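First the structure, which I've put down as structure tokens, then a few questions once you've had a look.
The complex appears here without one of its protein chains, the remainder shown in place.
Here is subunit A:
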């Protein structure tokens, strides 16, 4: 038997039907995640129902030295759950139980395949919700969120996944099950959970997490504000932050993004706007009312030509629908597009937006901007038509150019979508060789054989087990008389 055949037999012994997939046609349905232009058919797909089954598969992979890749809902936008051609894809979609919602502890315990929005739904009746809310919250899994350290519109005020995950049951690359973190904060020892969050499945697989629930706010106010330019809208964002207000969300869309959203969902954004801001304030009613007055005034002072405040949940829903459907909507105005995910210091917004516009003009490639303006996380949508010769390459060039712009302003190559298979080659632009080498120390501790999601994040992994050379002899500082010994 080949190692893969052995593994398949082991998986069948562990996992009940129909949890082991070998049929080539069905394997192909797992060939990509949300980044559809990378496709690899996995050698085997398994859908365990329990942590024991999942750990058993990983242990078998370790024995056979076969790589594996974890997959939640496959909505990732960086090719993080792109399968390995000779490897196993471990899909968590049958692990969907919300084990506990504990109001008195403000916690929920969930399996990795649970859909993000379902956690909030389960907690709403008690007056609570799960704060991190990626735009994909209706479909993405908590396991995928943990692996990507996913963000969303409300990160500005409420933080990212890493600030909301307290503990995890975790299967290491040897198949051993360990508990990372604890139900209570500050569990003794290294913050291994902190390292695992955002590690994109390269350190092991999460089989259960304990997440923090947040009290539903007493009042929420959502504003839609129209400006004639992104510069003016940017000035409003700066004025709000400078006034010491931290809104729950500040999102910006430029003219092209508005056009796309309008075409797709008829969200009725202000006519002729060069940019809109979606601003949400939440908290105790008195506090929100006071902030609302200030925000409305600041927007007006910075040149808003129209401010609308949602009066009903439906109106609020419509404002958000325009924003949240922006990616998909772009499909209405362009056959193909690349979603970029760079970050810049927020104060560099005007300069960077201008540079993106220049880049777009020079190359003739259209770029629509949708982004989390409060924390400088850009999502430029680079539009192209693959049917036109050379258009794809030109779009790639612009997309790369935008990342370079982010880096030259001290930003990051990814704010929430991850490095995955897509941006591994960009990592050396952001980090020096020694920085990457130091990150690899973590990988070596968790997964020395590199069987957990290999080929992601890092362009050139270090060989684990390398040791820096040791020198023996008299202390050089002592020898040169620089330091005294007492």
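Methods note: contacts are C-beta pairs under 8 Å (C-beta built on N, C-alpha and C of every residue); 3 or more make two chains touch, one makes a residue touch a chain; residues count from 1.
Convention: contacts and distances are computed from a predicted model.
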From "NADH-quinone oxidoreductase subunit J", "Pyruvate dehydrogenase E1 component beta subunit", "Putative ABC transporter permease protein" or "Glycolate oxidase FAD binding subunit", the hidden chain's UniProt protein name: "Glycolate oxidase FAD binding subunit"
Option from A:5, A:183 or A:393 whose C-beta touches the chain left out: A:183
Touch with the omitted chain, as defined above, among A:31, A:105 or A:306: A:105
Among A:22, A:163 or A:309, residue touching the chain not depicted: A:163
Where the unshown chain meets subunit A, residue by residue: 102-107, 127, 148-149, 151, 155, 159-160, 162-163, 172, 178-180, 182-192, 194-195, 197-199, 215, 217-218, 238, 241-242, 244-246, 283-287, 289-291, 343-347, 372, 375-377, 410-419, 423, 427, 430-432, 434-439, 441-446, 457-458, 464, 467-468, 470-478, 480-486
